[in-house]
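For this view, one protein chain was removed and the others were kept in their places.
== chain A ==
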Amino acid sequence: MTVSGWAYIALITLLTLGAAIPLGLYIARILKGQVRFLAPVERGIYAICGINPDRPMQWQEYTVALLLLSVIHVVILYAILRLQQYLPFNPQHIGGMSPRLAFNTAVSFATNTNWQAYVPEAQISNGAQMFGLCVHMFVSAAAGIAVAGAVMRAFTASSIASLGNFYADLTRITLYLLLPVSIVAGLFLVWSGVPQSFAPFATVHPIVGGAQTIGIGPMAFQEAIKEFGTNGGGFVNANSAHPFENPTIWTNILENVLLLVTGFALPIAFGSMIGKPRQGFVLYAAMAIILGAGVIGAYAAESHANPLHVAAGISAAPGNMEGKETRFGIAASTTFNVSATGTSTGAVNSFTDSYMPLGGLVPIFMMQLGEIAPGGVGSGFYTIIVFALLSVFVAGLMVGRTPEYLGKKVQAKEIKLAMLSFLILTFFILVGTGYTVISKTGLSSMANAGPHGLSEMIYAWTSASENNGSAMAGISADTPWLDYGLGTAMLFGRFAFLIPVLAIAGSLAAKPKLPASSGTFPTDTVLFTGLLIGVIIILGGLQFMPADTLGPIAEHFQLFAGKTY
């Protein structure tokens, strides 16, 4: 650990938390329909699509609209991936994907997961990246923020039936938030060295002789929304470790802030929407504390070089450099990977499979907490709201008061729905990992032996179920079991979580808003922030501790005992 490393982490913290506040206020204005600088375009979209933006939707209608849009998207993307050899922009003449890989990939991008069981350079054409994957990066991100907006509206008024209009939310978020930021950030990326070209791979002739392939493509536009929409699907296999996706420390800072900022902005937007900024700041602070602890933990772990390698004669000074890029070093590498797992981005600028055991535990644990620090765009917000409801419920049990959150009574129905959504995630992570490590096909997918192999599978199932998309990337992910199994986990992780959340929102929206009384447990205090963090760690984290102990923690002790596999 170095002073400059800590200074870098402080810089990312300041930029992210600072930018989140104005951005949050801006998102609140978008959700209220007050941002109008592209009003003619917006009206045109509504006219073409037959949308009445003012039609109120109950939670059931909102859910149906969201599911229908997602199903259509999955089907179209599946077709694009299967048929990419017949579609334009395929200079490398890449063939169609197999049915199971196309299923896995289509689901992965429609659920904002961006799990990549394919090798991008060899298995997907520029065209399929552009009009397949990249479109999903916008739409799945906008859909997540739309649901967050619907949940916010449940707390704004007394006894309302409507959560807003899904299509209007989707359109406005795309037009006024995702697209402008992506264009500006994308141009900065091109200026910094990220290619944007439809040409085939270039061949250069090194001065030492021979030939070298240089894999260019339309990367910059996709790179921006990949981070800003917390998608994470790399244009190339090495993701943001590749000098073309992330050429300099400045692009690294931009990408790191882009992938975090909306997650922190949404609680601010929430505070603004309900007219109680402090309530938003409580969620924002809880997110920041958890993420900060994760970054510090991973940075500390990776700053120590591997003791076996040091004994063999390697300089211990820089820390663990296996799988990391020289231009980033330890602090920028760990900050990026922890940020991308605290959100549902799953981009990487260094390879977690080669992290020290405890350095690799941090990203796993960040995902297992439920992706709330600060979580994916939209999904982080609605997940932490569910945690907030559980926290007032727990507080209510402890002091014998009727739990209320922001004037809305939290009753058995909401708590049952909340627990249901968490249990589904737990089921897929633990049962999926469990079956994988006892099955022949699962075992053959591991890249490393010993406890690290278990870590790889815990990581894979956690990443898919929590819609993160990063991996301990050595595994062979394109097998029938993992393609279909993880694909199913991604579907349930997104929709089986999201539907109960919308049901909770619908149920709360319909309730009258009670005035705060002396019996109300205040939810805008430091005490509540602490309680919320406690509930997140106990509920989100502890259920996975036994599994994590057998993976990364066991590996840690074995490494320091000098054991290799």
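Assume a residue touches a chain if its C-beta (ideal position, glycine included) is under 8 Å from a C-beta of that chain, and two chains touch if they have at least 3 such contacts; residues count from 1.
By our rule, contacts and distances are computed from a predicted model.
**Student:** As a check of understanding, state which of "Planctomycete cytochrome C", "Formylmethanofuran dehydrogenase subunit C", "ABC transporter permease" or "Potassium-transporting ATPase KdpC subunit" is the UniProt name of the chain not shown.
**Tutor:** Matching "Planctomycete cytochrome C", "Formylmethanofuran dehydrogenase subunit C", "ABC transporter permease" or "Potassium-transporting ATPase KdpC subunit" to the record, the invisible chain is "Potassium-transporting ATPase KdpC subunit".
**Student:** Which candidate, A:Ile72, A:Leu397 or A:Met545, sits in contact with the chain we can't see?
**Tutor:** Checking each option in A:Ile72, A:Leu397 or A:Met545, the one touching the absent chain turns out to be A:Ile72.
**Student:** Please identify which residue in A:Leu83, A:Val204 or A:Leu443 touches the non-displayed chain.
**Tutor:** Missing-chain contact among the listed residues: A:Val204.
**Student:** Among A:Ile51, A:Ile124, A:Val147 or A:Leu266, single out the residue that touches the unshown chain.
**Tutor:** A:Ile51
**Student:** Touching the absent chain in the whole complex: find that residue among A:Phe328, A:Phe365, A:Phe428 or A:Phe497.
**Tutor:** A:Phe328
**Student:** In terms of residues, what is the contact footprint of the unshown chain on chain A?
**Tutor:** Residue positions of chain A that touch the missing chain: 3-5, 7-8, 11, 45, 48-51, 61, 64-65, 68-69, 72-73, 76, 119, 121-122, 130-132, 134-135, 138-139, 167, 170-171, 174, 179, 183, 186-187, 190-199, 201-208, 212-216, 218, 220-222, 236-238, 241-244, 247-250, 253, 305-306, 308-309, 312-329, 332-333, 348-351, 353-357, 447-448, 450-452, 472-474, 555, 558-559, 563-565.
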